[in-house]
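Dumping the structure here so I can ask a few things about it.
Part of the complex only, each chain left as placed.
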Amino acid sequence: MAAYVLNTWYPVAWSRDVGRQLTCRRIVEKDVVLYRNSCGQVVAHLDMCPHRMLPLSLGRIRQMHSGEDALECSYHGMTFDGSGACIRIPGQRIVGSPAVQTFPTHENMGLVWIWMGEPALADPAQVFDLPQYHDENWSAVEGDALKIGCFYLNLADNLCDPAHVSFVHTSTLGSPAGEDVPVQFEPTSTGLVTWRWIVDAPAIPLFQKFGNFSGNVDRWHYYHYHAPSIAVIDFGSAATGTGAPEGNRSDCMQIYACHFMTPVDENTTIDHWLHVKNFQATDQINQQLSEQFRIAFAEDKVILEAIHANERRHQNPRPVRLAIDAAPMRMRKLVQSMMDSEALMQAESTNQQTGQRTPQPELAPA
Amino acid sequence: MAAYVLNTWYPVAWSRDVGRQLTCRRIVEKDVVLYRNSCGQVVAHLDMCPHRMLPLSLGRIRQMHSGEDALECSYHGMTFDGSGACIRIPGQRIVGSPAVQTFPTHENMGLVWIWMGEPALADPAQVFDLPQYHDENWSAVEGDALKIGCFYLNLADNLCDPAHVSFVHTSTLGSPAGEDVPVQFEPTSTGLVTWRWIVDAPAIPLFQKFGNFSGNVDRWHYYHYHAPSIAVIDFGSAATGTGAPEGNRSDCMQIYACHFMTPVDENTTIDHWLHVKNFQATDQINQQLSEQFRIAFAEDKVILEAIHANERRHQNPRPVRLAIDAAPMRMRKLVQSMMDSEALMQAESTNQQTGQRTPQPELAPA
């Protein structure tokens, strides 16, 4: 089993996919059953009856006398309310407090977010938000739930790495003009940002298709990584000479490509992606834009799955580190420090219960 | 590798499927090759040539000069008679006593039964029998060899558990009227019996289809478990008020649903099922009845395979035990005690050969 940050809001499903039917998702190596109750709220339980471990997603939603919904296991009819408490055991009275583990959820940006850690710490105000998503001058288009056969931090590597675009996405998001432009990065309050500018060069294929630039452009890629599982890529172009690098982006095309990653297990990540742009377009254009992203992210998928397969079989015999690796390595350290903090908090909590002193944790070497 | 009771008769194949062709079956994690010799008896060998381990089921049956059949390995022609003794090694004389392991078999109730343990203990008189199967006032119909992706004792759990019927088999064998009726059980000479009566309730869907009850019925389920791998479910209905619960079943519909389990390996069980009923019916009705069982047992399969998948991935984090678990837990203890006895017998046998004393075995705690 891999290690995961737990005290964080993870995207777990598109809101559009969670309704009155029981739905199963896997996240941080746990199966979760989801449904939308009669009030429209998303209920999330561990997808495993505490009796015989049957997935509760094979059960059914039952209306209680109170009018509230409950979930009935399809093997022997044990029934759990939205808080996870058992409210019926057919043929006998309820002894003890049998319950199914239940996870806080919250919806934003078309997604259901779930909190897999300590429930008392779950604060819906901390769910990620991109203000432009809600701005009527911008337009948001939902993409897919792309399954990638790799660990989520390998996808995060890719999302702290603008340099790959010139080589991987030559037909959509990149062009040879960027090949030799170095990248820069710096930490932010929630993660880090990695970027580069490519000045006075032809527009990338996507903007050649959907923009109306007549000459060269100045273009930027800002990869905003929010630890542990969110990346928002701000990229855009403005006609060369209009001052975009100096801060004047009043006349530009700009897109936020959002990647909301679900860490499924060591070998699987779901990339819920969507895009938000600073112009309106017809449904047809929107779908054509999505199709360009679909092509690009499928290219990433091929690469990430091939790397994952090699990582599972081999130690890298002679690892070479390049300048562009600085940001992904920083990202990895940041996620490790979050997990270390959680382990420390867990140890303190345990020790408060047992009265022992907490030793100073040894942090992972830099 | 899982542990199995070995000194017992297991069903291994339908008699109808064993003929003059070589047939392979897997049981208690061993591959077995089967064929019917010219006298009509079923020969069963370990499906592995003692020379290079080629499955003997890739070989062919050869007639010996004596007229008896023998099995020739298809790699180098080593040939084994029905007792497993090697009777030919092409190109050389036979040195030592090379042999292939051979298992006693016996046929009854349309099935080939095999003894995987100590051959000297195999007594055909102990092969399971249901007298009604042979009674001309009853009618028996063979079902399928249903492959279920779980350990056989998980299927046995299900077959010591009448309560699940109300929730799992709502379209065939159960009805909501039974949901809250407790179950009872007691030990028998060969295993245990678990049962319940549901009195003065509508007939189950199966008897609504094939019976002619005009009003409510009293119905029973007796789950007769014969350790380790046989369950016979006696279920039936009589019109309410005719005294069925008190013992008068002179006018009733009664069916024995027989489950003859082959424990294949940790992850696989074959359920050879058939039914025997106290009335005659046309072939068409018989097949419709079988179809109802097919639907019901496919429902069990879904549940057992889902539980098996969870058991392989997780410890049950907070196991809840219910009143209905008493019978399955008793069944598990019984099978464990049979395996403990065999281990003790094996140890004594080894010690008699080496002259050591047998320590008192520590039995599994109750």
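Order of writing sets the chain letters: A and B. Residues in each chain are counted from 1.
Methods note: contacts are C-beta pairs under 8 Å (C-beta built on N, C-alpha and C of every residue); 3 or more make two chains touch, one makes a residue touch a chain.
None of the values given here were measured: they were computed from a predicted structure.
Chemist: Total copy count of the complex, if 2 are in place?
Modeler: Number of sequence copies in the full complex, not just those placed: 3.
Note that only the chains that are shown with their structure count from here on.
Chemist: To lay subunit A over its twin subunit B by CA atoms, how big a turn is needed, in degrees to the nearest 5?
Modeler: 120
Chemist: Report the inter-chain centroid distance for subunit A and subunit B in whole angstrom, where each centroid is the mean of the CA atoms.
Modeler: 48
Chemist: Note which residues of subunit B are touching subunit A in the complex, please.
Modeler: Listed in rising order, the residues are 163-164, 166-168, 179-183, 302-303, 306-307, 310-311, 314, 316-324.
Chemist: Would you mind writing out the residues of subunit A in touch with subunit B in their complex?
Modeler: 46, 48, 50-55, 58, 72-78, 89-92, 96, 98-99, 101
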